[in-house]
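This is the structure I have questions about; it appears just below.
One chain of protein is taken out of this complex; the other chains stay put.
Each chain carries a letter (A, B and C) given by its place in the written order, and its residues are counted from 1.
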Amino acid sequence: MIVNMSEAATEEQINHIIDRVREAGYQPHVTRGTTRTIVAAVGSGRRHEIEALRVAPGVEDVVQIAQPFKLVSRQVKPHRSVIDVGGVKIGDDAVVVIAGPCSVESREQLFSTAHAVKKAGASMLRGGAYKPRTSPYDFQGLGVEALKILREAREETGLPIVTEVMSTEDVDLICEHADMLQVGARNMQNFALLRRLATIEKPVLLKRGPSATVKEWLLAAEYLLSGGNHDVVLCERGIKTFETETRNTMDLAAVALARELSHLPVIADPSHGTGRQSLIAAVSRAAIAVGADGLIVEVHPCPERALSDGVQSLDFAQFEQVMQGVSEPLRKIARPRMEEVVLRAQA
Amino acid sequence: MIVNMSEAATEEQINHIIDRVREAGYQPHVTRGTTRTIVAAVGSGRRHEIEALRVAPGVEDVVQIAQPFKLVSRQVKPHRSVIDVGGVKIGDDAVVVIAGPCSVESREQLFSTAHAVKKAGASMLRGGAYKPRTSPYDFQGLGVEALKILREAREETGLPIVTEVMSTEDVDLICEHADMLQVGARNMQNFALLRRLATIEKPVLLKRGPSATVKEWLLAAEYLLSGGNHDVVLCERGIKTFETETRNTMDLAAVALARELSHLPVIADPSHGTGRQSLIAAVSRAAIAVGADGLIVEVHPCPERALSDGVQSLDFAQFEQVMQGVSEPLRKIARPRMEEVVLRAQA
Amino acid sequence: MIVNMSEAATEEQINHIIDRVREAGYQPHVTRGTTRTIVAAVGSGRRHEIEALRVAPGVEDVVQIAQPFKLVSRQVKPHRSVIDVGGVKIGDDAVVVIAGPCSVESREQLFSTAHAVKKAGASMLRGGAYKPRTSPYDFQGLGVEALKILREAREETGLPIVTEVMSTEDVDLICEHADMLQVGARNMQNFALLRRLATIEKPVLLKRGPSATVKEWLLAAEYLLSGGNHDVVLCERGIKTFETETRNTMDLAAVALARELSHLPVIADPSHGTGRQSLIAAVSRAAIAVGADGLIVEVHPCPERALSDGVQSLDFAQFEQVMQGVSEPLRKIARPRMEEVVLRAQA
Partner (left out) sequence: MIVNMSEAATEEQINHIIDRVREAGYQPHVTRGTTRTIVAAVGSGRRHEIEALRVAPGVEDVVQIAQPFKLVSRQVKPHRSVIDVGGVKIGDDAVVVIAGPCSVESREQLFSTAHAVKKAGASMLRGGAYKPRTSPYDFQGLGVEALKILREAREETGLPIVTEVMSTEDVDLICEHADMLQVGARNMQNFALLRRLATIEKPVLLKRGPSATVKEWLLAAEYLLSGGNHDVVLCERGIKTFETETRNTMDLAAVALARELSHLPVIADPSHGTGRQSLIAAVSRAAIAVGADGLIVEVHPCPERALSDGVQSLDFAQFEQVMQGVSEPLRKIARPRMEEVVLRAQA
């Protein structure tokens, strides 16, 4: 942490900062420039006390130097994590594709989708039981009934299940039925939920919030790891920007960046990331090429009759095309490059 | 709802849409232009079925015409709502100022602040017991202990209390101690929490999410009203943009817009909205001038020693100055103008 | 400038940085922490050489400490600048209102508007001759003909004229007719234009770009001042965000911030800032309350027949109401407060 004094700072003000840095548990280290003085806080102390010095007299700014996250960082754990979800390994060599409907609408709808996506090469099944909907008048999901249908689908197809959890109260119930619990984008900073999920023994799929920086996303994951759950998969699903032609702006560089900063696997959601059926194949290919460990894609037997997210769902034939687009050859070429190309020059 | 066919749409595709509009419970009304055809869905039916037609063959776009919210709308209730919080009326003529520390840190800290803000003219007390923090390593609040201190502060000063609720599990406990429950910006779309708060008998302060449009914010309020709780106060607290000099970008036009679209009171939070002590007085004045029904401001005995949000907290003297800035004369001039100036021309 | 070495940096890498800092004309000042080392560049040298060290081996980040602008800064010139535009003083005690149509459409349209806004209390006239339009098929302005009409309107009403300049080639011609030249938001970083305007003897109204930070905006002004033209007025007109209900998001805190960082006057444009007729009165009041030195407002005899920007133009009666809203009493109360309230605590 560096306290940057303003040009007009008095000697008394500088001394006050030096005292406060010491009080906060750090060693002060002073650099006097031609026009201004900076005070570095060396060692480890109470960070918030240094941050708050920004409002002390004579201070212009406080600059943080170290990354705020620890357990999710590659500095702490240089080797990539591989998360096992009901036997499927995410973060390993193969690209994992999770597919299924936005919402579970009926036994028939889910089963036909499960068989279709399995046939096309998906290795996990998604399906919403509890749906976060912008309007209270929209379909809110079938709840427990959907969980049961999902469980049966896994028994029939062998595909592990991921479904969203919206509340601490539903955690136990969902843990009984699903192989992985998803934290939706709008709940990325629902810290009560994160703290609860840190204590379960199932892996968590943590979506990036629509207005979360990569650092805030990694800090949300840090809640899970620091609470005891190390089985976390990150998911980029687009951020909110001024562009309105797409539902969100897919931040594919963030996939590469999250993998650079953290050892956790990162997958991509081109369905929410674009909100436009016609762009999903292209963005899926790009996500694999940028280094994503997998994809999560919405598929529905008849998108124009879906109870939710029809405009961004693929039908079975379209999903097959997407799978061909991200098929073996592309994966083989794209992925080894990933680790190989260490662009940062080595001295 | 209007289904806009593409220029290349075939007669068969248009007929398919006409059938689907009818199936969804609406009457189709077709307009054939020189280059394209549009199909309007008239009456009331299942909206999501029309939305999903966007992916049907021959469709270019589906445009929604009516506003998606109902109970929060001024069309449903033209007169402004006044919310009573422990005797203090929000949305009435007087501007209500809520002040207090970001977090309750100790009995002494809260009591001295409560007395100071009351003396300066605040009519309600804020203070965090459960804190949503970006990092798990930051101070997370004193919990129940803080709630008790807040309750005592109300008994001593008579100021009603507002404090944040982060989880459905804490709702009952907080209801026992506080006069109003705050939904933080990051929980604006925590629908499980909203549904739970729709059933309580205390008013709710609903902060706008950092990436929520005004419509999404009003739809979050609609969750509360449609669930039975009509005592809702909206709070603008800044949105996330590319500007980094301020913590958020205070969207003051949204205060005026929310009051144009909805009958609910709207207050403003210049502390989070700017994140910069030096801008709080100016932005507070502007918020009142734009029509806000009140302010919520962070105040601390010694901001540079605060356990959270020190950089945007005011000390007692600074808060007094802010109160003078928004004092009686300004309020008198600004507020009547608000209703008077009906800019929309009357035929 | 501070070079923040990564935790894994070797002694050799640190020495390389120390050498490079010296080569760039600075004195290196090294602070060795428990986990990392930082190298401060003290004195004045070639800044870009330090910035580029971010890609040197062993470097994690380079942090800039000093503000990048000079002549526009209050540190260089603590007293506020007052700009004289044809006798009207901007930045002085009185709030200056500039009003007029988006585009000059005809002699009759401009003259009736000029008389109406003058009667209502405006002190300057705006009107576009050369129009920046998103589509090439939209009305592009009357050009020279409009300039002549503007000049006549000044002669008849005495109101000084401001009009937009879009190209270096038009600068001389516009200087002959107008009292002030406006740089539109989309040209804020048209550096060729800025360099040309730095050499004229007329004041410049510099609009903030829709995606410009306050710092980038002040650096654009720095182009004008460093080139010799000190008569610059800044204008906040909204930035692009995800919110679509308003055309732009009016960043009123930026008005206060620009006045905190710079001595230049700052006015506000609620017409472009909101793009919504119904919000203009409220946002105008807020702009004055936040400390703006003036307003620029679009007015048209019949907005629904305007050739451009009709949806955000006021008719004469509406403009009169806005003027009453920002009238003498409000200005008196709001403005003195501005300087008085020095929120930054004095030690």
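Assume a residue touches a chain if its C-beta (ideal position, glycine included) is under 8 Å from a C-beta of that chain, and two chains touch if they have at least 3 such contacts.
The model shown is predicted, which means the values in this text are computed figures rather than measured ones.
Participant: Touching the absent chain in the whole complex: find that residue among A:31, A:241, A:262 or A:308.
Facilitator: Looking across A:31, A:241, A:262 or A:308, the contact with the absent chain belongs to A:241.
Participant: Among A:76, A:144 or A:253, which residue is in touch with the absent chain?
Facilitator: In the full complex, the listed residue that touches the missing chain is A:253.
Participant: Quick one: which of C:91, C:210 or C:273 touches the chain that's been left out?
Facilitator: C:210
Participant: Going by the touch rule given at the top, which residues of chain A touch the chain that is not shown?
Facilitator: These residues of chain A touch the chain that is not shown: 211, 213-215, 239, 241-246, 249-254, 256-257, 260, 273-274, 276-283, 285-291, 314-315, 317-318, 321-322, 324-325, 329-330, 333-334, 337-338, 340-341, 343-345.
Participant: Applying the definition given at the start, please give the residues of chain C touching the unseen chain.
Facilitator: Output for chain C: 20, 48-49, 51-56, 68-70, 130, 132-139, 166-170, 186-187, 189-193, 209-211, 216, 219, 222-223, 226-227, 239-240, 277, 303-308, 310-311, 313.
Participant: For chain B, enumerate the residues touching the unshown chain of the complex.
Facilitator: 2, 4, 7-8, 10, 12-13, 16, 29, 31-36, 38, 40, 42-44, 55, 57-58, 61, 63, 65-66, 75, 240-242, 244, 344-347
As a working rule, only the chains that are shown with their structure count from here on.
Participant: For which pair of chains is the number of C-beta contacts greatest?
Facilitator: That would be the chain pair B-C.
Participant: Examine where the copies chain B and chain C touch and state whether the two sides share over half of their residue numbers (same) or under half (different).
Facilitator: The interface of chain B with chain C is built from mostly shared positions.
Participant: For the two copies chain A and chain C, what is the rotation angle that overlays their Cα atoms, in steps of 5 degrees?
Facilitator: Fitting chain A to chain C on C-alpha positions yields an angle of 180 degrees.
Participant: Between chain B and chain C, what is the separation of their C-alpha centroids in Å?
Facilitator: Measuring from centre to centre gives 30 Å for this pair.
Participant: Can you check how far apart chain A and chain C are, centre to centre, with Cα atoms defining each centre and the answer in Å?
Facilitator: The mean C-alpha positions of chain A and chain C differ by 38 Å.
Participant: Give me the residue numbers in chain C that touch at least two other chains, ranges are fine.
Facilitator: 241-242, 244, 344-345
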